[in-house]
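A single protein chain has been omitted; all remaining protein chains appear in their positions.
Think of it as A and B in the order they're written, each chain with its own count starting at 1.
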Amino acid sequence: MTPALSLQNVTKSFGQMEIIRGVTLDVPQGERHAVIGPNGAGKSTLFNLISGRFGISSGSIKLEDQEISGLRPYEINRRGLSRSFQVTNIFPRLSVYENIRCAVLWSLGYKYSFWRGVNGLVDARERSEDIMERIGLAARRRDQAGVLTYAEQRALEIGITIAGGARVILLDEPMAGMSRSETEHAVALVRKVTEGKTLLMVEHDMGVVFGIADRISVLVYGKIIASDTPQRIRENAAVKEAYLGQAAH
Amino acid sequence: MSALGKIAPWIILAILLAVAPFLFTSGTSRTMLSIMALSIIFALSYNMLLGQTGLLSFGHAVYYGLGGFVAIHAMNTIIRNKYAIPLPVIPLIGGAAGLFFGIVFGSVSTRRAGTVFSMISLGLGELVASSALILRTFFGGEEGITTNRSRLAPFLGYKFGPQIEVYYLIACWCFICILLMYAITRTPFGRMCNAVRENPERAEFVGYSARMVRFIAFSLSGLFAGIAGGLAALNFEIMNTQSIGAAQSGLVLLMTFVGGAATFIGPIIGAILITFLQITLSDITGAWLLYFGLLFIIVVMYSPGGIVGWLALHEPIYRVGQLGRLVPAYAINAIPLIVMIIGGILLIELAEWALVKAESDGPETSIFRIPMSTNSVLPWIAGVVLFFGGALALRRTWPLVQDAWGAALARLREQPA
Partner (left out) sequence: MLEIIVFSTLNGVLYGMVLFMLASGLTLIFSMMGVLNFAHASFYMLGAYFGFEIARRIGFWPAFFVAPILAGVVGALVERFGLRRVHKFGHVPELLFTFGLAFVIEEVVQMIWGKLPVDYRVPPSLDFTAFRLFDTTYPAYKMFMLLVAIGMFVALLLVLNKTRVGLIIQASLTHPNTVAMLGHDVPTIFMAVFGAGSALAGLAGVIAGPAFVTQPGMAAALGPILFVVIVVGGLGSLGGAFAASLLIGLVQTFAVAINGSLADIFGASAADWFGDLGTVTVAQIAPIIPYFLLVLVLIIKPTGLFGTRET
C-alpha cells in the first residue's frame, strides 16, 4: 500500500545553515506517528516543508504518491493534507462558527463562488456544527475567536485543521502551553478526531506521545536517528543519549 | 431573525430613497441627493477592498473614472448613431469597463498585499491619471468630454432631462448595487475575503489562494466603481481628469474611513456625510479641504472604526441597559469639546481670511455670522482662549467618560455568558 506520506532524503538549508540534513520517512495510511526531538532539531521546519510553507532544498515529499514539494500551501491542502500551528493561527475577529466554516468551504467544493448565499449551504452548516461539537466549542459558536481562552483557541486550532476532512493531519505541538487537565482533554480530542486518518504529530510531552503514537521518529540536528514503536524507542540507547536522557519524565 | 426582520431594512431603504427628494425639494438638494446616491455605490465598492479584504488602495478612482469615460463615450456614440439603447443601461457599460480594468490592473496589483499593495495602487493611479493628459482623444485633455443625456432614446417615455428623473434612475441603481454588494458579503467568496483579511496565511492552509481571493475582490470592486462612474457620467454630463485622479481616490477613502470600514453600512453613512459637507462647506469657507484633512486625522487618531464603528462599540452596552450610564458623561464632555471646536474653526477661518483673502477683500469678514476684522487682536485671542480653554477643560472632564465606560463594562462582564 502506498504510504500516506513519504519523505525521501529531504534537506533544507537557510543560507549557509543546514537545518534538515536528509530526512527519509514513510508514514503508512492510518498510522499515528509522532516526531520528537530536542529543541532546535528542526521539527517545526519539517512540518513547514511538508505543508508547503517553505520550499525544500533537495529531496522529495510525496502525499499518497503525488509529489507535493514545491507546491503552494493551498495546493497541498486541496490534495488532502492539513496542518495546525504551534503558535495559534486562527481568524481572530471572526466568530468560532465562521472560523470553522471557512475551513470547510473548499473541501465542499464551493471554491470562490460569489453567487450563492453561504448561510443557505446546508452541508457547510452541518459539517461546521459537527466539528464544533467534536471540539467542544458549540456553546461559544458566536463568540469572536480572539476572546476565547488559550485552551479554547488551541481546540479551535485543531478544529480548523480537521474541518476540511483532510486524510493526512499534521499537528504541531497541539498541547503547547496547556495545563495537566487541559492536556488530558486535548489528548482525548486528538484521538477522537484522527480516527481513520493519518496523523503526524510533533510533541514535547512524552506522556502524550506514548499515549497516542503508533510509531515515533526521533529527529536530532535535522536527521532521524531512530524510527520505531514507542516501546523500542524507549529502550533505544542512542535516543536515550540524545534526548530522553536529558529530559526524562 | 424572522423573514420580516430580514426584509425590513431593505424596505426602509427603498422608502428612504423614494421619499428623499420630497423631503428636500430644492434644486441643489436634489443634485446633492443624486451625488450622494452614486457616492454610496462608489464607497461601498471601495469597502469591498478595504473593510472586507483588508486592501488599502490609493488609486480606486481609476475604475470609477475609466467607467465614467467609457460610459460617456458610449453615450455620445449612441447619440451619434441613434442606437436604441436607453439611458438606464449606461451604468452597465461603465460597470463593464470598470470590471475589465479591474481585471487587467488587478492581475498586477494583487501580486502583493499590505503596504506594497497600497504603493502599487498609488503608482497605478498616477500612471492612469497622467496618461489622461497624453491620450487626449479619449480623455478630452483639460476640458474633458461632455454629453447630453436627454438625447438618448426615451425610456418608458422619460428623457431624463430634469434632475428629479436622474435622481430616481441613480437611486434605483443605488438600491440594486447595495443589494448586490451586500449579497456578495454573504457568499463563500465574501466570507473568505474576511478570512484573508484576518489571516491570509491561514486561509492558504485551508485551501484558498489568498491572491485569487484578492484578485476577484479587486475585479468586482472595479465593476461597481465603474457603475458609479457611469452614473456620474450621466449625472454631470461631463467627465474630466478630476474624476480619475488622486483627489477622487482620496475622497472615497475619506468617505469610507470616516463612515467606518468595519461595517457594511459605514461607507453609506460616510458617503452621505462627506458629500453633504463637501457641497455645503465649500460655499461657506475656503478652507474646507483643510477641514477634511483634519477630520480624517482626528478619526484616524481617536476612532479608526469611523462613525459607525464608534456607534457599534456601544451595542453590547446598550444590550445590558447600561447606556444610561454613559449619556451624562458624554453630555458633560460635549460642552468643552464644542467650545474647543468653535475655537479651532475661528482660528482657521481667521487665518484663512488673513492669509488668502484679506489682500483683495480687506480685513473685514464675518465668521459664525459675527462680523470681525482680522486686523484686530480680539478675535484671535478669543479663538486661542476657546481652543486651549476647551482642550484643558476636556482633559479634566474626560475621566468621567472613562469611569462610566469602566462601570458599564464591569456590569457587562457580570452578565452570564
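Basically, a residue touches a chain if its C-beta (ideal position, glycine included) is under 8 Å from a C-beta of that chain, and two chains touch if they have at least 3 such contacts.
As the structure is a prediction and not an experimental result, all values here were calculated from the model.
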{"item": "Partner chains on view for the chain not depicted", "value": "B"}
{"item": "Identified contact with the non-displayed chain, of B:Met32, B:Met48, B:Ala61 or B:Ile120", "value": "B:Ile120"}
{"item": "Contact partner of the left-out chain, one of B:Ala287, B:Ala329 or B:Met372", "value": "B:Ala287"}
{"item": "Residue touching the undisplayed chain, where the options are B:Ile11, B:Ile284, B:Leu355 or B:Leu412", "value": "B:Leu355"}
{"item": "Given B:Gly250, B:Gly344 or B:Gly390, the one touching the chain that is not displayed", "value": "B:Gly250"}
{"item": "Contact set of chain B toward the excluded chain (per top definition)", "value": "54, 56, 58, 108, 111-116, 118-120, 122-127, 130-131, 134-138, 246, 250, 253, 257, 287, 289-290, 292-294, 296-297, 300-302, 304, 351-352, 355-356"}
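We take it that only the chains that are shown with their structure count from here on.
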{"item": "Chain A-chain B separation of Cα centroids, rounded to whole Å", "value": "44"}
{"item": "Chain B contact footprint on chain A (complex, rising order)", "value": "51, 72-74, 77-78, 82-83, 85, 89-94, 98, 101-103, 105-107, 110-119, 121, 124, 160, 163-164"}
{"item": "Sites on chain B touched by chain A in the complex", "value": "183-184, 186-192, 194-195, 198-199, 201-209, 212-213, 216, 220"}
